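This report refers to the structure that appears directly beneath it.
Removed from the display is one protein chain of the complex; every other protein chain stays in position.
In order of appearance the chains are A and B, and numbering begins at 1 in each one.
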Amino acid sequence: MTEAPTIAATVPVSNLAVRSVIFDPSSLQLNAAAIAPEGAVLVALLLSLLVDLAGEQVAARWVPPICYGGLGSALLLLALQWNSPAEPAFVGAFLADNLAIAFRSVVAASTLVSLMLSWRYVERSGTPIGEYAGILLAATLGAMLLCGSTDLVSIFVSLETLSVSSYLLSGYMKRDARSSEAALKYLLVGSAAAAVFLYGASLLYGLTGGATGLDAVALALQSSTTPVAALSLVFVLATVAFKIAAVPFHQWTPDVYEGSPTPVVAFLSVGSKAAGFALALRILVGCFESFSVQWKLLFTVLAVLSMVLGNVVALAQTSMKRMLAYSSIGQAGFVMIGLVCGTEEGYAAMVLYMAAYLFMNLGAFACIILFSLRTGSDRISDYAGLYQKDPLITLGLSLCLLSLGGIPPMLGFFGKIYLFFAGWADHQYLLVVVGLVTSVVSIYYYISVIKMMVVKEPQDASDVVKAYPELSWNLRGMPALRAALVTCVIVTAVGGILSNPLFGWAGEAVTGTPMLLQAIAAATAHASLG
Amino acid sequence: MNLPTEIPLQAYLVLAAILFCTGVWGLINSRNAVRVLMSIELMLNAVNINLMAFSSYLDGQLIRGQVFAIFVITVAAAEAAVGLAILLSLYRNRETVDMERFNLLRW
Partner (left out) sequence: MTIASTTQLICFAALSITLVVGAFGVVLLPNIVYSAFLLAGVFLSVSGLYLLLNASFVAAAQILVYVGAVNVLILFAIMLVNKREDLSAIPGLALRRVLSAAVCGGLFLLLVRVAFTTPWALPGPASIGEEATARIGEHLFSDYLLPFELASVLLLMAMIGAIVLARRDVYTSDVITGEPADQGLIEKARTPLLTSKP
């Protein structure tokens, strides 16, 4: 114990040094305005919980406008942040660059639309509406913060906020065994993925010698070729792949999508997935840049598997929700093409495709929610002959599915062609060819649904359609559903023609993001050297 | 109380690895859903041992690992509560906690 006095003597000095590291005036900027949109969501969350105390009737009346207000102002604040200089907020825990803003907007918009689809569904099932909105807004809060987190601890906590809220939402229909079962499976797989991510994060923390910021991790990884980096890459990648439901980390998706309430599935398939892609960009491009060859190879494999398996298995499905689950796995595979490219076009195409996917997928979900509200069914065969009874669903679902399949001139066509173009320019021939072939496969099963709805003669219509209830929009919650449906379908149908500003925004999302620009510059420098 | 330590950092890391792998094994093989939740807690504790060891050996002044571990503990508690609530609601519907019989939805 002879060295004890020397330690005691050095402690005050080093303490001062340490204090100045934590409270360095230049990094002290809290910059709390960066999370103003999240603040709006949080206010809406608390208000809907408070309003819910006054009883179900009051909640059903007031929660929807509160949510619209909160999410609308969040979107407005995000628009105001666009192209502002990206300064670290919360002492380096958060960064509101254009990439984060783009993905946060996708998340907030997907929540807004999902909520508009939810009201009638939740009321019809007799579950409390205030808590439903609160939990969905908490998931949104987690997803939005995940898009901009630049610190392992912030990433972990926001990831878990998103995940825990998602588990609760998928089990929300608590008297239905399928819903509870989906929630339990989601929880077990999700918590295991979180634990694996944490193990990777703890190794990264040790590797940096005591820092949790992503920039410090990137610095430590540059000078490290030890197995520890490879291992933490695999651990972190597994979690990212789980979140975006890439094959072979997709097993939870079909079950969770089939067993969860349909509006929740709409959120999970767009909002949660967008946050997953933002996390992938943040960690893989921002941190593992020095291992880009390795992770790009792994992601190529994941993308090919996702496109093939997602689109081929979707052919055999009889449930609409399950079919859309597999189709969403395939769609995630398409988006991964942009991630693997690592060029400016690739990243821009990712952002653009996520935005397009928001509208076409939510439009499709709006139609199937409306159909199940009217008939209580989501079997594909029950859609037979629908055009006679409900032209709106038939038209909307057809347009959205055609767009998902990538038929011109829908929005999805332009998104997909941009992705394939970026992939081809970056010599990712395998990915592009697989993407094209599986697109054709996907068109086959999307068209077969449309054929089921349109071509059947009235006498061949399914029993459900024969007993179709009279169309009525006067119940509370139905007008919101109709508005969301019509908006999504219109954007999907005519967005393609007006896609020029969208291309511009997607480009700006990349050029306004220092992290991506650095990665692109490094890649070009590397290419010109080699 | 800063004892000069004779225990190498690697001892803690190996301990954490044992705990983590035991947790993974339990996760794959347990048939009782409660036991699966316990296995996940084992994995999270392994992570915490890692974080605390790194914090003490490499980051003795800023101890970020200790803060990280506190967050992990917080989140694990929330996750356990949610997990058990979901389990309870599933048990009311199905009257079983056997993982092999949760087959309404195919794996």
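In this section, a contact is a pair of C-beta atoms (placed from the backbone, for glycine too) under 8 Å apart; a residue touches a chain by one contact, two chains touch by 3 or more.
Bear in mind the structure is a predicted one, so any value in this text is a computation, not a measurement.
Contacts of the undisplayed chain with the visible chains, over the whole complex, involve A, B. Only one of A:C147, A:A177 or A:I337 touches the absent chain when the whole complex is considered: A:A177.
Contact residues of chain A toward the unshown chain are 1, 7, 10-11, 14-15, 22-23, 30, 35, 42, 45, 49, 56-57, 60, 89-94, 121, 123-129, 131, 134-135, 138, 141-142, 145, 149, 151, 153-154, 156-158, 160-161, 164-165, 168, 171-179, 203, 206-207, 209-210, 226-228, 231, 259, 261-262, 321, 372-373, 376-379, 475-477. For chain B, the residues in touch with the chain missing from this view are 1-7, 9-15, 17-26, 28-32, 34-35, 37-39, 41-42, 45, 48-49, 52-64, 66-67, 69-71, 73-82, 84-89, 91, 94-98, 100-101, 103-104.
We take it that only the chains that are shown with their structure count from here on.
By the touch rule above, chain B contacts chain A in their complex via residues 2, 4, 20, 23, 27, 33, 36-37, 40, 43-44, 46-47, 50-51, 54-55, 58-59, 61-62, 64-65, 67-68, 71-72, 75, 78-79, 82-83, 86-87, 89-90, 93-94, 102, 104-107.
Contacts from chain A toward chain B in the complex involve residues 1, 3-4, 7, 14-15, 18, 21-22, 152-153, 156-157, 160, 164, 167-168, 171, 174-178, 180-185, 187-188, 191-192, 194-196, 198-199, 201-203, 205-206, 209-212, 251, 254-255, 258-259.
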